[in-house]
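Quick one: the structure is below, questions incoming.
And now, chain A:
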Amino acid sequence: MQSRRFTLVMAAVAFILFSFVSAVALAQEAPKSIKIGASISLTGRFAAGGIDVADGYKLAVKHINDKGGILVKQFNKKIPVELVIYDDESDPSKTVTRLEKLNAEKVVAYLGEFASDMNIAGLGIAEKNKIPWVGVTIAVENVFNQGFKYIFGPNMFSFMEVAAFLDALDKIPENQRPKKIANFELQVDWGKECTKYLHEYAKKKGYTIALERKFAPDTKDFSSMIMAAKSAGCDAVFAVPTPPQSMTLIKQMKELDYAPKATCFVRGPDLSNFWQVMGKDANYIMTSGEWTPDMPYPGNKQLVADYRKQYPNKLMGMPVGNGYSAFQVLADAISRAEKLDRESIRQALTTTSIVTVKGKVTFDKRGVGNVPHALAQWQNGKLVVIVSPDYKTAPVLVATPWSKRK
Partner candidate 1 sequence: MDLLKVENLSKSFGALWAVNSVSFSVAEGEIVGLIGPNGSGKSTVFHLITGLLRANKGKISYQGKDITRFKPYQVSRSGIARTFQIVRPFPEMTTLKNVMVGRAFGSSSARSMHDTEDDARRLLDLTGLADKVSATAGHLGLVYRKKLELARALATKPRLLLLDEVMAGLNPTEMMETVEFLKGLRNTGVTMIVVEHVIKALFSMTDRVVVLNAGEKIAEGTPHEISRNEEVIKVYLGDYEHA
Partner candidate 2 sequence: MEFAQYITYGVINGSLYALVAIGLALIMGIMGIFNIAQGSLAMIAAYGSVLFFQHMKIDPFVSLALTLPGMFLVGVFMYLTMFMSMNKFDPGQKLRNSMLVSFGLVLIMETLATILWTANERTVTTAYSGTVMALGDLRIPYTGIATIILAIVVIFGLHFFLKHTTFGKSIWAVSQDHDCAMLMGINVKRTTLVAFGLGIALSAFAGAVVSLHTVSPAVGIDWTNKALILIVLAGVGSINGILFAGLLLGIVEALGVYLVGVHYTGVVGLLIFIIVLMLRPQGLFVRKAGV
């Protein structure tokens, strides 16, 4: 027992000495690069979004490194960014080991990934390792009510999606405006939160939720929900289905001749290939408008142009813009931190206020991002922003009955 304690103490001493020495060494010489790490699903079930996010990061890094990197005051020079991305195969357990590996490689910050299973596993690691973590698609508010200090979500949250949807309804002329909303609740925490806020905001704005039905991520037949909404006379539908579910929902709504004036599926219709696969049946469908290629924010044009040049055959999805924007937030914080240690970067992140390609981003005390809440709608083959707090948008189109569509 004695000797074991002795070993422990010796190990601790050695460690402290080592850290001290390395800290001194670091203080004297500027590192060759700023290491930032991300574990992303490049393969497996969530690869589609993952690859888009990674592309967004890579493009943002390229743009910054083209200008010499990020200015770090401590060394009084620009240092290029080295982005290390590991594939987690859409497996949350792998996310954990990949993030630990990045920790061992001494990254100064983590960037988030696309799918929430991995993000949830990852953010715990960030918090315990005390490494600032900037997410892209972590839309569950509950995550930020745990008192975590290192987690930042510069993206739209459940309550923003709901608010944007109701804003869109508000923009419809009084005589055509839907009144009764059907809420299809996906049985995950995100769906639950949306339901909570939908109730809260709808009450404030004078809409009734005339129907509520739960469904699971593996649900493939929605006919009962659709018929119930139809017979309850609901003229608006809100849901956060998985992408394949949103496709099935639209097909079944057409089959059952249910065409509410407004339909908002937060996930799925935001995919860049949505019109390509759904054709004109996608018309009038509303979805998250967090980022689109047409947004007038600074830098967005260049992002779109460079992406199209680099990947001429790929459709440009929303995760690309979100990834790009997340990196902008992190780079801004690093340059304001003036130092390259994790704690300073975290401090700097809390006071973020930067206009990215998707608009202005700030964080509240919890790390919940405040970003422009925007909603988009498919209008004749184009995803058009219909709600934005920052600029004038296209008008909201009210869906016509299926029989009247060409």
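The candidates came about this way: all candidates are chains of the complex that A comes from, given by their letters.
Rule of thumb we're sticking to: contacts are C-beta pairs under 8 Å (C-beta built on N, C-alpha and C of every residue); 3 or more make two chains touch, one makes a residue touch a chain; residues count from 1.
These numbers come from a predicted model, not from an experiment.
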Given that every candidate in 1 or 2 is part of this complex, which one actually touches chain A?
2
Under the definition above, what is the set of chain A residues touching candidate 2 in their complex?
43-48, 51, 187, 213-216, 218-225, 227, 231, 243-244, 247-248, 251, 254-257, 268, 271, 273, 276-279, 281, 402
